[in-house]
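Rather than the whole complex, this shows some of its chains in their spots.
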């Protein structure tokens, strides 16, 4: 341990137990009290000490188990038929990393779920299947592979798969652990069990065109995006265009955030989402920041180094970066670009004044790996 | 005059001149003072009393004169070779309506203007010619018919026409009268006379894709849009999509505002701009609002009724709506949609708390015309 982080320094708590103190602590405990100095160094660490660890979930390993769930449980009994990804350090709160939850949901051909709403906000990233639909506060949306969609907190929602043939597997991202950490969870089943959607499919996609706001948009006052889905094709095309105009980020390549068109801000107040493009053969430099991120390989293959561990990914794989962990990304394809979808709690970090970022400066910006 | 607007009422100034008062007014004048009641009813009118009147400028009438300017003055001598449209009531301030200026600028094949910057903000709407380019703060943009582009206040800018054959005619919109009304005008010639543009053409168009914000966009802190051009095709396509999702405004049809992607707000703090689509045969209802508007027919033909006067327009025509004048729009084509581009001072109305709007309720929402 360096002097910098030495708990024996003046300025840190360094009181040893004595019989007298132990007796004193007992007295305090009787009054629902305690001595700060017995825990001070633990609860005020030098830098973040997440219990979350870096994890890679391979889609080819998870997929058979996800499909198995189709036979094992009825959708109506499960509520949602989801295999959740659980960080070994966060089993107590069912988090994939930090205060974020993620899982793979499967809907069989023709299935439809009942409608509910909850305080937790949700987002979807479609892995496979072409029949997926969702109804969010009465607006019916159809989404396909690579599409990103949101179910902002408090909105009624239900999903289904209108395909006759293939199941849909999409990834859910929710802030359930965040909501629970804040003792703010509510849940309601829709009084009619199902919503009556409006006639126009994908109406918010039709409404929020490129850099134009329609009549009435100024009245939108909810804290989330009125645009509820962001299809893959224009997203990918935008990144390709962006790659012609900019170098991008040294840490993330050509990266853009899905935004609320009414404010230019994040899609929801608790979670943001990005798509990033790594140029053929690109190796980004490492950085770290507060805030947790869940990545999904949307295109191509490569590897990321997280806290010194190398995680090799291909399309469909999911991995996480805990708060303050160094991370960098490598596209292993020398001819094709690779894309990573990700979602995070950066909006929370910024709202609460917690965001902090640092570049890895040694070794040309690349972490040594074991 | 109705009782409602009777200046003889208690609550209005109603002092008649007397010799004693006249002498008093002279005394006041010697001290650079005056009696409020002599002007109160004039300077605090019951409702807005713009000096601007509704005007239609026909493109087919103006075009020959605009082209004539090519031969009459050199671009270098004119600064900009522009035929400005001047409201009969606002000749003193060279305004087309209210505090807005507009004009038709022509650039001959191969011409290039010198660079300058000014406090006034400018916007462009291209009428004809395919060779137009503009460099705004080092960013080179190419614009064609129907495209909308901005030159925010204080940005260096220069323009030209790279065509070998045809001149470019575009419409300038500026807030020059607004800036002057506020005694806030500054002007500078570029020290090198010409800018050195960056290599990437249309870089802001490449950068601000559909509902995505790139890395670094959060740092944008200027009060105007970093996206500097809005081409016709995606704008028109967006309106067509919008028309499928919404009824639109009863007063404007399917209308959308060009927005700053970083904030969702107007493109500039002093001027906003819209494109609106009138369905085949659509006749909107009349309303009025504070704020002035300059319209340009971008597609199709129709007529608008402004303050009871009917103005028939076809593509390229320009007309204005003074503050608080009733207005409504009619698409005369029963098969094709029509489009009106417009720009306005609504951002000012909103910033200053001056915006007010009222629907015309008589006669099914349509004004009687002479």
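Every chain is named by a letter (A and B) in the order it is written, and numbering of its residues begins at 1.
Going forward, a contact is a pair of C-beta atoms (placed from the backbone, for glycine too) under 8 Å apart; a residue touches a chain by one contact, two chains touch by 3 or more.
Everything numeric here is computed off the predicted structure, so don't read it as measured data.
This structure file shows 2 copies of a single chain, while the whole complex it describes contains 4 copies.
Here is the rule we use: only the chains that are shown with their structure count from here on.
Against chain B, the residues of chain A that register as touching in their complex are 200, 203-217, 227, 230, 234-235, 237-239, 241-242, 244-246, 248-249, 252, 254-264, 275.
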